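The complex appears here minus one protein chain, its other protein chains still in place.
Naming follows writing order (A, B and C), and every chain is counted from residue 1.
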Amino acid sequence: MFKKLIAESTGKSPWLFHINAGSCNGCDIELVSVLTPRYDAERLGFKLTGSPRHADIVVVTGPVTQQSLNRVLRSIEQVPDPKCIVTMGSCPQSGNVFRGSYSVAGPLSKYVHVDVDVAGCTPKPEAVIDGLYLATQILAEKRKEMKK
Amino acid sequence: MDFPFVKEAISKLFSKPSCEMYVPDKTKLGAPNYRGRIVFHPEKCINCMMCERVCSGNAITHVIEKTPEGEDKVTRTFYLGSCTFCATCMDFCGHGAIEFTRDYHMIATKEEDLMVSGTFIKKAPVKKAPAAKPAAPKPAAAPAPAEGGKVIKPRDDGKPVQVPSKCVYCTICAKKCPAGALNVDRANKTWELDEDLCVGCGTCSDACPKKAILMPGDEPVTEGAPAPAPAPAPKAAPAAAALIQPRDDGKPVQVPSKCVYCTLCAKKCPAGALTVDRANKTWELDEDLCVGCGTCAEACPKKAILMPGDEPVAADAPAAAPAPKAAAPAPAPKKEEPAPKAEEKPAEPAKPVEPRDDGRPVQDPAKCIYCTICARKCPVGALTVDRAAKTWELDESMCIGCGNCYEVCPKKAILI
Amino acid sequence: MKYIDLLNFLNPVHFPIIAIMLYFLGAFLIVLFGRNRIVRNCIAFLATGLTLTLLILLVKPILIDGGIIPYWMGNRVPAGGYAIGIALEVDALSLFFGLLVATAVFVAILYSFSYMSEDDNEPQYYTLFLMLAGGVLGMVFSGDLFNMFIMVEILTFAAVALTAFRNRVTGALEAAFKYLVVGCIGSTCILAGTILLYQQTHTLNLAQLAYVIPRVGGTNVTVAFALLFIGFCTKAFIVPFHPLAADAHGAAPAPVSVMISGVLTKSGIYGIIRLSFFLFQTMNLGTMQFWLVFLGSVSMFVCVTMALAQHDFKRLLAFHSISQIGYVLTAVGLATTLGASAGLYHAMNHTLFKGLLFLTAGAVLHETGTTDLGKLGGLSKKMPWTTALFLIGAASISGIPPFNGFASKWLIYQASYEKAVETGNIGFALVTICALVTSTLTLASFVKVTQSVFFGQLPKECENAKEVSWGMRLAMSILAILCLVTGLFPNAVQKLLTIPAGSALFNPNAYINGMWQSHLPETAAPAVQTVGVWNPTNWLILLMIALLSICIVAIASKYDAVRENKGEKVALKYSLFYGGEETEFSQVGGGDLFWGFKQNWRHYFSFMHNLHSGIVNDYSLWAVVALALAMVYALIVL
Partner (left out) sequence: MDMILNALKYLAYVLIFPGFLFCFLSGLLLCGIDRKLVARMQKRVGPPILQPFYDFFKLCGKETIVPAAANKFMFLMAPLLGLAALVVLQLFIPVFQFNIPAFTEVADVIVILYLLLIPAVSIILGGASTGSPYAGVGLSREMVTVLACELPLVLVLLSVGKVVGASYQGGICFSMTKIVEYQMSHGSLITHAGLIPAAIAFLLVIPGETGNHPFDAAEAETEICEGMLAEYSGAPLGVFKLNHGIKMLTMTSLFVMLFFGGLGSGIESLVALVGLTGTAAHMVSVLLAVLLLFLLCVIVTAVGISLVHAVTARLKIEQIFKYYWTVVSGLALLSLVLVWYGL
């Protein structure tokens, strides 16, 4: 009974931790706008937390600059399993317009397995919610694998 | 001790929340001209690669494979993960092959979901015995040496080719070229095409007034005798063997003997119906453009254009100055002119001064007192005379050979 | 009331004098044979151990049966109504304090065996230590005013010498000097008071004085009362005299600070109690109660706020010991049986947990070489035992329920609020509130110490700290067990120790009868009953059941199957989250915690900061001003 409860509620209360890897803040304000009354992600249980230890889903924005690389990797490493990594906007997936610059350390997928990409140069909040919803389902599966 | 928003908080407690019903369906679309997912129409694309060049996130790549028949099959992919959705590629695509839909659901777990691609076969030019393709890969500045009667064929690699005889170096094609691949020098009559910049879009051949640029698919043009006066001109010449009659349909007619081809009439013509070429002495009137306003007649310094209602003029009226000039250049083909003119000028000081043969004035330094009257009288301001420094310069490109300076010069120091 | 037969040697009546003699004898023997370490330790251990056993044997006759042992030195029994010889009188109150002294001394000696091993000239240390112990025990048992003065002199000088024992510690000599100056002012006041009294009543025997003074009265007597009161206040480090205690503790080695805070201050309190309850019997006056309660609550609040602002572990503990003395004084000042027994109960607890805390501070100093809160941190990994013991001490001082601090404080709140309702004077209600808030402030400052010293980040310097030797740990755990025991069975402790001692306060005639075998009517103190409801044993069983069941459920659901850092190098996953940064060490300094509280009270703190200037003449000025005020107040009131 206890196991079933845990398995069922893993997807129902995904807590987000937002890492800004040098983004132009376009995606950052879009991510926060997801929690405002109009789109209200909280009804699905989303909540922004302050420390990676509390997080289930890590949302990365920005083209992972050289400076922020090891800080991002360190924070992601500190998130307890089962965890999901969601990249928001084009920058983390490919470096977008900043690709090839001396200070961009390349797409995030070079260092960490990215679970869900939400494309769009500032994707719409509905798209972000879809992405996060998909991430919660992946979380549930990861929980099952972890259990085995 | 005021508590802000307490009233609102309580009232909102009982009102309906203002959230949008969240239902995870994919059919919801963005705002009317929202730039969402890209849709590529391969059939329209001509692989001009303009979109690749302008894309800021360089998200567009293409791969060319040779099909068995030798045509190249091009597959172009748009990587949405690296696209900033600024739609510059859509603006630059002349053929509307790129379209941004209103679908904003671009969520992917694998990279491939974000790739939008399309393949098409590029239309190769019609196969013909490869005529004299310009030998050097980079066409020489001047077109091939003029061996009369040569046939100019359009090139097969989609690039434009120039018909030297027809080209008047008016540089319109260079201005129109979107890729800036052409540079044409009016003064030393050069027409160069930069192979790799050129995208073969054909805007230059459309813009050329003289139809002097051939694109793949146009018929080859035989160079033939470089008749300075192209076809339209004959209509006027044969009519009055001895006497030039004004025309009856209200259009102007040229008196070749008097005309010095100073292109003033063409410049003044409001409808742009007249094309006068100084170098090869052509005066053409485009019937359908001409509105018969007569501004060319008035503007003509030499009264070489007759409007209906003027008296007919004898073809070879003894107008002193222009006659000999008009006759002289006829036989020599256009191309030699630039060359002789070049060496003849430096030799001038040693020998006694003779008039130049291209209808432009020349100064006799001995007689000239640098009174600058000629400079003031010149209608186009081609002369600059400096009284103190005793210098007399003529700007060939401006000078129209009208002879005013020759007439006004008190000392007859200018010969024409 | 049973009289005890004088002749039998094993008869308990000789135990008090034997106890005192043992200490002095021990001190003397150590001077002779002190070179050899083992011999010295044996002597010290024997002396303190025997004394403790003797006093425990005394508990039955005095505390349970309520007897009083008078003892005339040299068998000079008073003749013709005048007492010539020096007497010892041990009633419930003095035995209670005696027990405190004996336990504290025994544990301190155990601790200092290994703590002082590195110091040079150790024999002198032990002689001074036993002299100090003897002095205090002598003062507590003495039935003669002048004998009390002599004992006070001995303990003051021994304490001064011990404070400056580690003279290479910065500020040790200066602290000792300050303590000497103010101590001497106090002693001279006591001497002057004794002389004035002797001139008025021609007797020095406490019992006789108690009998004569109420009948004589007059201005000289009130002046003597003021002098004696201020004298004992300096010994107890009450408010105007408290800064020197902070300096003394800062420099003194740990066992000595246990003695100073645990024992010396109690001797001061004992003096005040004897003075105001027995000799001058002024405590029934409302104004006298107000005076004691006011002094107590002021010292309670001032010292706790000062403690919050400290950067040094030992100075913080010193200020706390004075604020706890404030608690005791307030409770005793209420002059109700419940108040008195609560006060004495808190005095006992204070000796136990304050001793424990000072010993843990000593352990930290012993291992890391510094007690500066800013430089310490993360010692719980290196010294788990000391951390656990410290937490027990901190919990009991800040009054967390299962421990003894809460039991006594709970009684004090009951007493003060009951007094408030009884007298209808809202002042006492404010005292209760001040007491409750002070106990939370105590908790706050100990949270600060816990975070800065034991938890938080381990700095480089303390890398090689390791657990203290078993001797020190044994001493500390004895005190910890005592803290827990007295906390768990308050009713038993009350019935056995504090109520007899408390009710003895209200029965001076019994004291006089005991000494002179005269038959004055005895006033039986009303029975002590508490209005509140708290039955710690049941309560603790409840908490244990709840905790146990929760732990079982947790372990069943593999709550502690956690993933730990394997291997030496700290893997990225297990390193602390610094917002992504890589800093290894960023200790949150001990000083700047509680910014919120300090910000609000900054004017108060700046005023207090200038007040505690640390210059001797300021402190002596305060002493004299306090004396003057006391004199004026006594003259008006009495």
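In the analysis below, a contact is a pair of C-beta atoms (placed from the backbone, for glycine too) under 8 Å apart; a residue touches a chain by one contact, two chains touch by 3 or more.
Owing to the predicted nature of the structure, the values given are computational and were not obtained by experimental measurement.
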Fill in the blank from the handout: Shown chains contacted by the missing chain are A, B, C
Fill in the blank from the handout: Which of C:98, C:296, C:326 or C:399 touches the missing chain? It is C:399
Handout entry: Contact partner of the left-out chain, one of C:74, C:521 or C:596
Key = C:596
Exercise for the section: Tell me which residue among C:154, C:443 or C:520 touches the hidden chain in the full complex. Expected result: C:443
Handout entry: In chain B, positions touching the absent partner
Key = 1, 3-6, 9-10, 12-13, 15, 17-19
Fill in the blank from the handout: Note that chain A touches the absent chain at residues 2, 5-10, 12-13, 37, 40, 42-43, 45, 48-51, 53-54, 56, 78, 80-82, 143, 146
Problem - chain C residues that touch the omitted chain in the full complex - result: 377-378, 380-381, 384, 387, 391, 395, 399-401, 406, 410, 413-414, 417-418, 421-422, 426, 429, 432-433, 436-437, 440-441, 443-444, 447-448, 450-451, 454-458, 531-535, 538-539, 542-543, 545-547, 549-551, 554, 557, 559-565, 570-571, 573-579, 586-588, 593-597, 599-600
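Rule of thumb we're sticking to: only the chains that are shown with their structure count from here on.
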Problem - Interface with the most contact pairs, given as the two chains involved - result: A-B
Problem - CA centroid of chain B to CA centroid of chain C, Å - result: 106
Handout entry: Centroid spacing, where centroids are CA-atom means, of chain A and chain B in whole angstrom
Key = 55
Fill in the blank from the handout: Between chain A and chain C, the Cα-mean centres are separated in Å by 58
Fill in the blank from the handout: Multi-chain touching residues of chain A, meaning two or more other chains, are none
Exercise for the section: Would you give the residues of chain B that are in contact with at least 2 other chains, written as numbers and ranges? Expected result: none
Handout entry: Touching residues (chain side chain A, partner chain C) in the complex
Key = 2, 19, 51-53, 68, 70-75, 77-78
Completion exercise
Listed in rising order, the residues of chain B that touch chain A in the complex are 17-20, 22, 24, 28, 30, 36, 56-59, 79-86, 104-109, 111, 114
Practice task
Mind listing the chain A positions that touch chain B in their complex?
Solution key: 37-40, 43-44, 90, 93-97, 99, 109, 115-121, 123-124, 126-127, 129-131, 133-134, 138
